[in-house]
Every structure is written in C-alpha cells, then in structure tokens.
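What you see is the complex with one protein chain gone and the rest in place.
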C-alpha cells in the first residue's frame, strides 16, 4: 500500500517531449510506473518510445484514462499546465517545474480550492512508492519498500535521509517531496493525514525548513489528529535571517518561521526532532523498536 | 429540528435599510428569527428598529457572529453581495433578489464551488422552519411545525401547497424555495440529502417546473440515496414549448426538460407524483398513514 | 432576447469575427437593389427570432436581382412559424472550402459555459451529438477561469490543421462576446473556411440575457426592429409576463409556478388556457387592472380565471384591483376569482360586498378551474 502514487497510477506527462521530460518519464516507466500518455501542444500523433502524445490533457484523459499528471513544462507555462490538468479532472498533479511566478500559483491555488485535484509541488521532486511506482525525479535506487512514510519540503534532503533509512534496512511506503515554493499544493498536514489513514504506514517522517508556518501548523495537527509516531528534521538553524520583507511580513508570520521555533513546536506536539539529517534514521529505528 | 434555518440561525440582512428589506426582516424577527445585523454601505452606525447596521458583511460578522445572510439588494449588486458574504465566511446565504444577470451568477457559482458557503436562490422565497425561524418571504401564517420537508423551485407553489398541508393538519420541518433561476445555489439533491439526514423529517415533497434537468437528476439521486418517502409535483404540462434556443440548447438537455419527462423520471424512481397542486397534500396524507 | 441574424452579426463584427457582406431589406425592391450591389447574386434570408430557417424555406440563393425581389416579396409579411417577417438579410455569396459548427452557451445544469465545435458543419448537430459524439468537441469553461488556451486547443482538435488557428481566434472572440455582452447563447452554423483560408461566420444565432440588458442599451435597441404585438407591449410595460396561447380561458395568477400549474389544472378540467399571465410578486391594483385589460382584450377569451395565492401579494389589494379594473374595462365574460393566503378573508369579503354580476368567487384552485372551464365551454357551446 501507499499514498498518492501506486499500482493504480496511470501517468500522463505534460512536457513529455522535452529533454528532461523524456529522461525522467522513461526512468519512471522503467521503475514500473504505468505511463500512458504525453501531452505537448502541436505534437499529437507522435510518440516517445511508444508513449502516445496528445495535444491536450483532455484528449489524453479521454483516450487513456490517465489519472495522474506529471509536469515538466517551462516555468512560464507551468501554472497553465496545472490548470489544464485540474480542469480535465485529473486527480493528482505532480509539478516538477521550478521557478513559477508566485502570482500564477495564487490563481492555481484559488482554482483548486474545493476541486477534486490534488497538487504536489511545484518545484518538487515528486513522489515514490518504492517497488510500486515513481512519479518524479526521486532516484529510486536509494529507496526500498517498507512501512515508513516520508514527506519533505526539500528534495535533496529526501534523497539523503531515504538513503540512510535504506542503509539501515528501513523501507518506505511512500516518499513525497512537497516542494518549498511559497504557494504550493499538498502540505505536511495533507500528507500526514494520508499516512495516518494508510494501513501500510507505521511511522512518518517530515523534514521542514525555515520560512512560512507549514511546520507549526503541522505540529498543531499532529497534536490533535495523529496517532502514529512522527520523526522530524528542520533545516536552517544557521541560515541567515534573510532579507527583511518590511513590517507586513513579520505581522503575518509573527515570531514563527525560524528553525528553532519550528523544532520547538514539533517537540511540544510529541514529535522526535533530529538535530542533523543523519539522526533521522537513528530516531526512526529507535521509534520502531 | 430542521434544515438550513433554525434555532441557531443568526441572521444578517444585506439591504436591510431598503423598503422590502426592512419589511421582511421585521416580519422574520417577529416570527422569532434571531436577526443580529444589517449591512448597507455608508450606513454603518445606524439601526433599523434596534438592528445595528454595518458597512460590510465582514464587519457585521465580526461584531455579531452572524452565520446566515439574507439578500435584498437590487439585481445589479446582488451577485457581489453573495460574494461578499461567501468571502466573509457566512455559512448560509439566502438571496431573495430577482433578475440577477446569469453571467454574474456563473461567477458566483465558480467561486462557491468547494467553499463552505451554501446558497439558496437567487430569485427565491427563502426557507422557513415553522415555529422556529423564517428567513425570507414565505408567509409564516400558512405553515405549521411538523415532520414534512418541502423543497420547491416555485415560490407561490410553496405557499399554495404548504397552506393545503396545514389545513389538513400536516406540519412541516422546513420549507425551502430554491428559486427557478438558471444558475442557482442549493438544488433538489442538496435539500433532499439534508432532509434524508434530518431526524425530524419523515417525508419530503419536491415541486419542480419545466426546463433544465434538476428534477431528472433528483430522480436519479432519490433512486440511489433516499429512503424516506417522496411526493412530487411538476408544473408546466400545458406550458408552451417556449422559444427555441438554437440547436445547442437541445444538445445540452437532450429530450429532458418537459414536465412529462420529469414526472416520468420521478415516478420511475418510486416518487408519488401529484397531478395538480392540491393532490400533493392528499398524497402526503396517504403516504404518512 | 433572441437577436435577428443581422443584429448578431453586428455584434460579431464588433468583436472582430468576420461575416459576409450583407444588407438588410424591408421591401422586394430593397432586396433587388442589395443583390445588385453585391454583384448580381446573393442569398436572401428571412429575419426572425427563431432558428430552423434553412429547412423552412427561409434561406434562398438567388442569381439575379429579379429573383431576389421575388423571394423577398414572398417572404416579407409572411408568417414564419408564428413569426411575422418584416426584414430580410441579403448577403454576398462566398467561395466555401470547409463548413464547421461552433457554439457557446450558458449551461444551466453545470453553472458554467459550454463551448462546442466540430469540423462537420453541414450536419444536423443534434443528430451528430447523438450518433458520433466523438466528432463533436465539448468543453466546459468555468466563469472565473475563463476560456484558456487549452480549451481552445481541445475545441479545434477535429478541424483541418490549416483552419485551426483561425477557428481558435474566432472561439476567443466568441467567448469575449459572450462575457462582455451577456450572451447566453452564440451559435455559428456554419462557420466556414473560404478558399483563401479565412474563417467567416455565415450565420449567427445570439441570445442575450434579458436580466442584463440594462448593461447593453445598444442591444436592447435591437428590439425596435421586432414586429410589435400591442397586447404584449402593454403587458411588458407593466412588468407582466404574458404569453398568448390557443385556448379560451384567460388566466391571471401570481408567480410562474402557480400560473403554470393553473394552466395544467384548467386543462385537466377540460378547457385550455388562452394565455399565461404572471402579475409577479406584490401585484398592485394597477397591475391587476392592466392584467384584466390585457386578458379581456383577447377576443378568444370566454371566461377569466384569477388565481392568487397571497404571499407578499395581499388579497385585499387584489380584490380592490379587480373591482377598480372593472370600472375601467367592460367585462363581457365571467371572472372566476380564487383568493387564498395573505388577507384572503378580507379579499373575499370585499368581492362579496361588491356583488359584481360578472364575478364568481371560489375557495379552491381546483374548484376555480372547474368553474372557469365549464363557463368557457358553456359559452363556446
């Protein structure tokens, strides 16, 4: 079992015919993900190693029953690509693209509110359910099937920590890189809720970063709704305070947003918080035994 | 018990200071509805018979914890008024205003999708839970408390049929006039679902009209999801076929939309369909005994 | 409001959608002159507020001004499916390479816009939708999201590659027209590609939301070209919803549902309604008087049924309105009056006190319908 991506994933790829799109799609397919379609305007009728290409997501969905979309289109077109998939009723959209203007994402956020599409990303490595399906760019070699769920804002920290879990023989149910953009889709809370409900997940890991208040809100949620053990890691204790955004920014986030405040909030919610990435695997092992 | 409006209704009225707004609001209050606020831009600080007036819905909600809004503003401002209440988090909006441009309602429809605001109307008489609360213009004299739920597209048919129910001593849990505009809020399905879940409702009545396919979809829903008895009446068997909307309209609705087709669909779903309004009360009496 | 084809095309041109050159004529000579201007041949099309003109002989190709005059003479003043013809549109003939179909309309069952397009413009579209739905592209457009590039790509997908860009452009302009002019329907059948590659709307069917006409005085003014029905005009002036029907029982009621229902009940009582007339909510004495004038002005009416259920409307005022009207209008036929709801007792008392010889007061809707039907049938017999 797993969350978000799995045996019933039928993947279409927006931007399949681009260099990165082709490379990662073929890697995902080689891993066992069912890749059913690509979408590139103007290239309908072509194929990429046997994967048929369509002009629109609606066409691709109608012809192939795709239920998941992975997006590799350039930043200036990526928000539109998310809207296209949502409008076509695709259930899960994984947007890998980095550098999307945040105003475009604010429109996406508004449109997705209350609609039946879940978004992962943008600027994220995607999600992998080891041994079953990989949608995105997480290197599957570092993963192994198992019962730990993992959600992270950072991509490379996913690779790093999953690698260490695997080295200790601790497998994963699903690893999700939610991306660190200011306005993004699925967050810690949605991922934790899914793991909490997933019978094949025994424990979850979340790794956060300075900025925003996603981790603080996750801590609240864990305190109230999560019964499975949670291990966390927060990066950025030593990060510079960053550019001051005027008074308004401080009013929005209050004293929240620092790594220390986040770690504290999580610990107060009963989460074991690692002090460096390598400690995560240790804490998981302790929690599982 | 009841649906939509009841003892916990805290009503604010957009357009309270207008002639109609004042008249019906005071009638609603006299009936026992808790009216907590009015909203008229530029009239903050005034009051109408002790009901405080605010400039914005957000203000009114903040100061009075209003949870329901009734709208009496002129058609060209009414959609904006609905958006204002939805944006301020008001849970139920009852829009009485008639003649709102349908394009304005299409925007409202989009914004409300997936948001936590229920809309009744526009161009509707509102909802009454006899003996408890009245939000709208249904004359409460014709109602009596009881266990029949009623939802109707037509206003005057509500009055007519409720009157006959009451004359036979059959009381109502809640009567809802959903309005007959092309794009509207709550429909038969939402009302029937609420009545189905309401422990104080034993039977529901729905009265429809020619046009659209709300009744056909309700019939599908009843067949699949409703266990309580349903009595229906459809008006418009003798109505002229109306202006031809070009081929496109016919493609949208197919053969649906006639009173006969609607009555047939409902009967096929096990609904008792009255042949004239007065027969409704008879059928209800039979069903209840 | 359903627009004439030539008014719809005026809107098309204002939004950059190409149409054939056309001239409106109100006389046979005018049609001949127009055809001469267009080079000696043309297509002559009756202008009415309904579709289906092609099948009904309302669209004719002519190869000379004389033929144009003949056809226009036949058309003008005739009745086309209940619509009086006062104008014809005379248009140039164009070299057509392909015929397509497109439409955009407000979809009441989904609360958004539905856009459709197919490469098979010559076909019967309803038939096509039934038999080969894959040939007809249908796209729902959320009002806040608007028509997006991906919607357009989807819609043009069945068209020949060389026509797609131009057709996509037309779609964007139609959507703009729909949103900016409050159209609830725009249908172009056929939309054609000419030999030179350009995309032209050969026909137009445009419906504009009556509730939004206050925003579009220019469109409202199109109604001046419609043939005038004085009874209808009188009713509209007073804000009454009036539709002429085929029976002999005049109907006046408040609320569309109740009036429709009254029609049904009268039919079940063995008669047919002569009209649909909804006085609306909060009917005043004045509106009631005008309603009576309108209904009594119809010579086929043999009895009138006034069916009022008082909500906002107060029955005492209705009773006074009826009596007041009878001082201004002579009632040659019996009036069956049924008052119920707000202040019904007072209303009935007022009627009883007046003891007007033509007024029959009844307590229930069914009884009222039966009395009115039997009075009308008795009169007819």
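To keep things simple, chains are lettered A, B and C as they appear, and every chain counts its residues starting from 1.
FYI, contacts are C-beta pairs under 8 Å (C-beta built on N, C-alpha and C of every residue); 3 or more make two chains touch, one makes a residue touch a chain.
This is a predicted model, so every value here is computed, not measured.
Under the touch definition stated at the start, the shown chains contacted by the missing one in the entire complex are A, B, C. Remark: the omitted chain is touched by one listed residue; of A:160, A:173 or A:201 this is A:160.
Between the chain not shown and the residues A:144, A:183, A:223 or A:288, the one that touches is A:183. Annotation: of A:8, A:47, A:63 or A:276, A:276 touches the absent chain (contact as defined above). Of the candidate positions A:100, A:176 or A:231, contact with the hidden chain is made by A:100.
Touching the missing chain, out of A:13, A:120, A:137 or A:261, is residue A:137. Listed by residue number, the positions of chain C touching the unshown chain are 144-145.
Seen from chain B, the chain kept out of the figure touches residues 41, 44, 55-59, 80, 83-84, 87, 110-111. Where chain A meets the missing chain, the touching residues are 75-76, 98-107, 109-111, 125, 137-139, 141-142, 152-157, 159-160, 163, 180, 182-183, 207, 209-214, 217, 233, 235-240, 243-253, 259, 275-278.
One rule holds for everything that comes next: only the chains that are shown with their structure count from here on.
Viewed as a network of touching protein chains, the structure reduces to a complete graph with every chain in contact with every other. Look at where the CA atoms of chain A average out and do the same for chain C: the two points lie 53 Å apart. Shared interface positions of chain A, defined as residues touching 2 or more other chains, are absent.
Within chain C, the positions touching two or more other chains are listed as 142, 144-145.
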